[in-house]
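Only one protein chain is missing; all other protein chains are in place.
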Amino acid sequence: MTVLIGLRTRKPPKVGVVVAGVFLAVLFAAALVPSLFTSLDPLDAEISQALAAPSAAHPFGTDQSGRDVFARVVYGARYSLLVGFGASAIALIVGLIVGLVSGLSPKPVDTVLGKIIVVLMAFPEFLLALLVIAIIGPGETSLVIAISLAAIPAYARVARSQTLVVKGSSYVRSATALGVPRLATIVRHVIPNTLGPLLVMATIGVGTAIVSAAGLSFLGLGPAAPTPEWGVILSEGRNLLDRAPWVAAFPGLVITATVIATSVVGRALRGRS
Amino acid sequence: MKTSERPAELVKKRGGLGLRLLGHLGGVLLVVWGAATAGFFALKLVPGDPVEVMLGVQAQVSESVKAGIREDWGLNDPLPVQYFEYLGRLVRGDLGTSYQLREPVVSVITAQLPATLALTGLAIVFALAIALTTALFVRGEWMTRLASSVELVLVSSPSFWIGLLFISFFAYRLHWFPVTSTDGLAALILPALTLALPIAGILSQVLRDGLTRAADQPFALTARARGLGYRGLVARHTLRHAAADGLTLSGYILGTLIGGAVLVETVFGRPGIGRVTLRAVIDRDLPVVLGIIVIVAIAFAIINLLVDLAYVLLDPRLRS
Amino acid sequence: MSIRVKNLSVRIGSAIVVDGVSFDVAPGECLAIVGESGSGKTMTANALLGLSPGRVTADELLIDGRDARSYRERDWRAVRGRTAALVSQDALVALDPLRRVGAEVAETVEVHGRGMSRAEVGRRVIQSLEQVAVPDAEVRARQYPHELSGGLRQRALIASALAAGPSILIADEPTTALDVTVQAQILALFAHLKRRGLAVLLISHDLAVVGRIADRVAVMKDGAFVETGPTAAVLANPQHEYTQALLAAVPVPKTAAQQSSGQPGGDVVLVATGLSKTYGARAAVTDVSFEVRHGQTMGIVGESGSGKSTVARLLLGLERPDAGTVLLGGSEWSSLTESERRPQRGRIQLIEQDPFGAFDPRWSVARIVGEAVALTEPVTRDRVLELLAQVGLDESHASRRPSQLSGGQRQRVAIARALARRPEILVCDEPVSALDLSIQAQVLSLLGALQRDLGLALVFISHDLGVIAALSDDILVMKDGAVVEHGAADAVLRDPQHAFTRELLAAR
Partner (left out) sequence: MSRSLRLTVAFVAATALLAGCATPVAEAEQNITFAIEGGNLSAGHMDPHSSQLDVSALIGRNVLDSLVAQDLDGSFKPWLAKSWEISDDQLHYTFQLRDDVTFTDGEKFNAEAVKANFDHITAEETASAHAAAMLGAGSAYVDTTVDDEYTVSVNFSTPYAPFLQAASTSLLGFYSPKVLETSADKLKTGGPDVTVGTGPFVLTEYTPDQQLVYTANPDYNWGPENAEHTGPSDIENLTVRILPETSVRTGALTSGEVNVATNLTPSTVSQVGDGFTVKSAEYPGIPYSLHLNETNGVFADPKVRQAFSLGFDIDSAVDSIFFGQFKRAWSVLGPTTPNSYDPSLEGTWEFDAEKANTLLDEAGWTERDSEGYRTKDGERLSARWIAYTPIPDDRAALADVIQSDLKKIGFEIKREALEPAAYNEQYGPRTYDITDWSFANVDADGLRSHFHTGGFQNASTVSDPKLDALLDDAVATSDEAERTTLYKEVQQYNAAENLMVPIYVPSLLTGYSDSVKGLQWDLYGRPLFYGASISVD
């Protein structure tokens, strides 16, 4: 979804940003202290309550083994946010380093690094993540690694081109003309001005990462079954669509809302920077 | 996202169209070689014994038989030998033989290709139709706001979830479409739509942005000052400019289609390349995985080539 | 009357951008509206074509004798191009870059001449192009805007405006993007069109342009006319103080007394010998030599692409010359490595055209200036404020970011930053080209004052001979990377030797 970077800034209404921010804050709270939001255990199977429709007791209904879907979604926030933010952060840092090194290196080195980035960019992120999972095996940590590795080329590419832009910018020329040392120029001007767009990209990238993670979990490549990860819950619900659509509907809704919230906040950040 | 080279970068390039094409073909080969090599070595890192995977759980097969299979598959050769044999076959258009399916990877892929092409082809048609419709007909404040909200939702929703909702609603609730998968156009509509919606969202966002931006350009003012109305402006001027923006998305769209196919084919239980990919990844069917990598790399390289050519067709400034 | 306007106002949101202006333009007459950026002149022009983004009100709004106040979009479309046509600033962007010139011209014909055959449209296109003196019209029609020279492109734009035979031509800064020599040709074309009976409304910031073809002038400021009258009268005897200020801001050459050229007083601080630089196959600079003395100004004038900015970079050691040397204070400069050069960089400083791009956008003014101070001495707030005071800024500006400053203020910050290094030489590359006329004058006088006070040597680069003349002791005229004329300012201005210099002077 990093494609949004290229778009013209379109500021969402202020109210939207506030709502999105509040939603994300609530999610963070749920990730840190899930018991604030539900008294139920996400793993507690009450077989007598299996496949109960949404009600006051079970706002999102229950699943096939009688677990509360709401509790599972609340506890799942932790995994999804961890994967989303963790993967974006790793991709951002590694991408920034690669991009900076490439952009600041002598031309031949930059050309080679640039080509490598292009080759890696030739793969859809999701496919790349699949391949990484194939190598390191499924699981929660693998998910973070796979998704961040898959996203790195995009970040590296933006970091590299931004570095080149900054390097060729008038203010870096001014700094050189002033006599500011090269390292100081890099630290004071190049890195901060490269980081800005990457941070915005990463904020929006959090949403992409969450969707990718859910997709991989959905395919059975993420955390193992009882873990209340959102993609896992969704996949638990897919064979129940005819009799218990709520099992799949609610986690998907929360994923969508989360991604929208990060996009809205990301766009607002871009509007400011 | 994957974008093709921006026109600005292209402008800088010198030399005629033919020379540039040649350079591009070189680039295609480079990308394919790089992808094949990276894929080969990455997959050699895969833990677990392909022979075990091949035989499945609880197979009563003796160690000596397993060793024989390893020998047959050349799994005991030194890595460089395996690599160069692989490259040699690749050059001859031979992607090897699947461990699991015991048939040439090329025929595995070509057997599944039609199903996936039908799915992705229809998805592109849907996405373009939706995006163009919104781009052309959405005007005025509240419609614009509605359109951007819908786009945001489409772009933000996991496609497999949309697919599940479709099945739940259109197939189980309303019985409009068969839940069943493989037969007929009716069975293709829901999966294709599922795959199309996120693409439609992003495409219409980009097209509408492009139209708006082009309409803010001085030439649009000039055109309007000649007495041209909105539709005339779009048809004669701004759509071409917006199309260039849309073109930069083609790599991204291809990526979304391929990644999305894995999920959508799983959700709708359709056969196709996506399923083959997922199976090959889970089963560690290295030749198939590598084959997919190479095919995807070729597809990307070709798309990039076509996109670059399309830029040149679209923008005369790139021709000189 | 082709245009008659009474009490025209335009509001955008709650802002009144045009505030009750009244004027009329007769066939064969040219009215010029002159003002600086943001004065509302373009808004006025757009309102006459129904293209205003704001709310337009007027007591009277007659276009070709018809009341246009109740026009709907449909009615306006019939007016645009057919009755009143628009020519705007830069044909490179005002013509659709993706379409052929012929198609652009044809569009006007097609919109207004429904049912015309293709051949007929084609004939009209060629006719229109020939009407504005485009040579080889048939060839040009098949070319794209970027393939034409600036002058031809502008003519093509005018041809597309005239293709449907309008009686009114609204020209919004039609020559601003052009080199001065081309500017003169386009102005002549307008004069010709006017003589043929078109009513021309000319919008410009440049009094010099206006003086050449306008019959009457309206000076606009903050959305209102402050002075109107026959051109000659207004230019010779401006009544309003704003008009007077505008006229005063037009740079006038240094008087002979101010010039110090030829006087051996100043030491030579910078010597360029045989500088050459090529990029790929293109020679940007060929064999340029000159010297600059303490306290004096070397003006370098040339059109875009003449290589003057490359000279600036070579002087600063930002690029290495392919041939030739630069000596700073008599010692090697251009041949040093960057680390050898860095300790001495403070001696020669750069002021660029676009100061906005020259600052890190995240930094405050104090930090920007402070970074430079830190390279020579410990940073103190007093020193920063002192520097700001030197360029006419105060404490209130110190905490702002570049984006919160006006163009003139930014250029002052750039100067302050350069001064922080206590330089001997300032290289100013088009330092005022992006500024309004009145601001230009202020910055120029600031530079002049600083030169007097600090004994700075200036290398002053501009496309504008007027600006160059105002400051320079010596003048170097460049064309296609080479020096075509070099001498003392008064000599060059009074008695130009080279044809190109004469052309430049004539275009003013």
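As written, the chain order gives the labels A, B and C, with residue 1 at the start of each chain.
In this text, a contact is a pair of C-beta atoms (placed from the backbone, for glycine too) under 8 Å apart; a residue touches a chain by one contact, two chains touch by 3 or more.
All values derive from a computational prediction rather than experimental measurement.
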item: Partners of the unshown chain among those that are drawn; value: A, B
item: Residue among B:75, B:106, B:282 or B:310 that touches the chain left out of view; value: B:282
item: Contact set of subunit B toward the excluded chain (per top definition); value: 47-50, 52-62, 64-65, 68-69, 100-103, 108, 110-115, 117-118, 121-122, 167, 171, 178-188, 268-269, 271, 275-276, 279, 282-284, 302
item: Where the unshown chain meets subunit A, residue by residue; value: 43-48, 50, 63-67, 137-138, 220, 224-226, 235-236, 238-243
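Everything that follows uses one rule, which is that only the chains that are shown with their structure count from here on.
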item: Overall pattern in which the protein chains touch one another (line/ring/star/complete/other); value: complete
item: Two chains sharing the most contacts, counting C-beta pairs only; value: A-B
item: Longest centre-to-centre distance from subunit A, chain (CA-based); value: C
item: Distance between the centres, which are taken as Cα means, of subunit B and subunit A, whole angstrom; value: 21
item: For the subunit B and subunit A complex, residues of the former touching the latter; value: 1-3, 30-31, 34-35, 38-39, 42-43, 45-47, 148, 152-153, 155-161, 164-165, 167-168, 172, 202, 205-206, 209, 212-213, 248-249, 251-252, 254-256, 258-260, 262-263, 266-267, 277-278, 281-282, 284, 289, 292-293, 296-297, 300-301
item: Touching residues (chain side subunit C, partner subunit B) in the complex; value: 49, 51, 73, 77-82, 85-86, 88-90, 93-100, 107-108, 111-112, 144, 146-147, 157, 160-161, 164, 280
item: Subunit C to subunit A touching residues, read off their complex; value: 316, 318, 338, 342-346, 349-350, 352, 354, 357-362, 371-372, 375, 414, 417-418, 421
